[in-house]
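One structure follows; several queries about it will come next.
As you look at this complex, bear in mind that one protein chain is not there, while each of the others sits in place.
Right, subunit A next:
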Amino acid sequence: MTQVVLRMEAVRKSYGPTVVLRDVDLEVPQHTVTALIGASGSGKSTLLRCANLLEEVDDGAIFLDGEEITDPRADQNAVRRRIGVVFQAYNLFPHMTVLDNITLAPRRVHRMSRAQAEEQARELLARLGLADKAGEYPDRLSGGQQQRVAIVRALAGRPRLLLLDEITAALDPELVGEVLSVVRDLKEQGMTMVIATHEMGFARDVADQVCFLDGGVVLERGAPQEVFGAPREERTRRFLRRIVEAGRL
């Protein structure tokens, strides 16, 4: 039987009078990939930020490995140690080399020795084809390279769950492929992931479960074949038609 890594129950989040997430339920089993799709402003990023406790939910609850992380008594830092996040804008620290970016959390948070942290970092970099970039500063790398470094940085904490927030949205089309192939590899290795994305073809290939968000509500959820092939909701159909017209699927 599979274990559920992340579970959301009736999550609600609003900024002032704007309700961004409304009654969102979600279950992410171990070793599976969940893709969040939907127009900009539909709540995909907010959902990920809530899961990582970067935002406080107004109502509902979020569970990581069955433990409620939205409980005010939960140790937020301990929760974040078990979740890796990759942001749309990379968010690498510009004043540190690639190697220092990656080893910061293992050394300061996980109390790994410098040698051990660097060995692990170099191994991960090599696996993502970045072995020669360890000593570089982020601003000297291409967008695709920076984003792969950001993925390595997220992986270096050995997370239970990886959250990817539109990680290819800021990349040139020819650089998108190298980042997505890294994500495919991670899936092969059994990493549990939640991915907010505009890359529909990628979502269809890689996801085990697709959630279509619209106005802060999970309007449709299911296997990619169902959501993309035979959407039940009219709004999903309209969204997918727009995507097809834009040549993105």
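In this section, a contact is a pair of C-beta atoms (placed from the backbone, for glycine too) under 8 Å apart; a residue touches a chain by one contact, two chains touch by 3 or more; residues count from 1.
Just so it is clear, contacts and distances are computed from a predicted model.
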Chain excluded from display, named as in UniProt, from "Nopaline dehydrogenase", "Aspartyl/glutamyl-tRNA(Asn/Gln) amidotransferase subunit B", "Phosphonate transport system substrate-binding protein" or "Amino acid ABC transporter permease": "Amino acid ABC transporter permease"
Residue in contact with the excluded chain [from A:Glu9, A:Glu27 or A:Glu136]: A:Glu9
Sole residue of A:Val19, A:Ala39, A:Met96 or A:Ala170 that reaches the chain not shown, by the stated touch rule: A:Val19
Residue among A:Pro72, A:Pro173, A:Gly190 or A:Gly247 that touches the chain left out of view: A:Pro72
Residues of subunit A (touch criterion as defined above) contacting the omitted chain: 9-10, 12, 14-19, 22, 49, 53-56, 58-61, 70-73
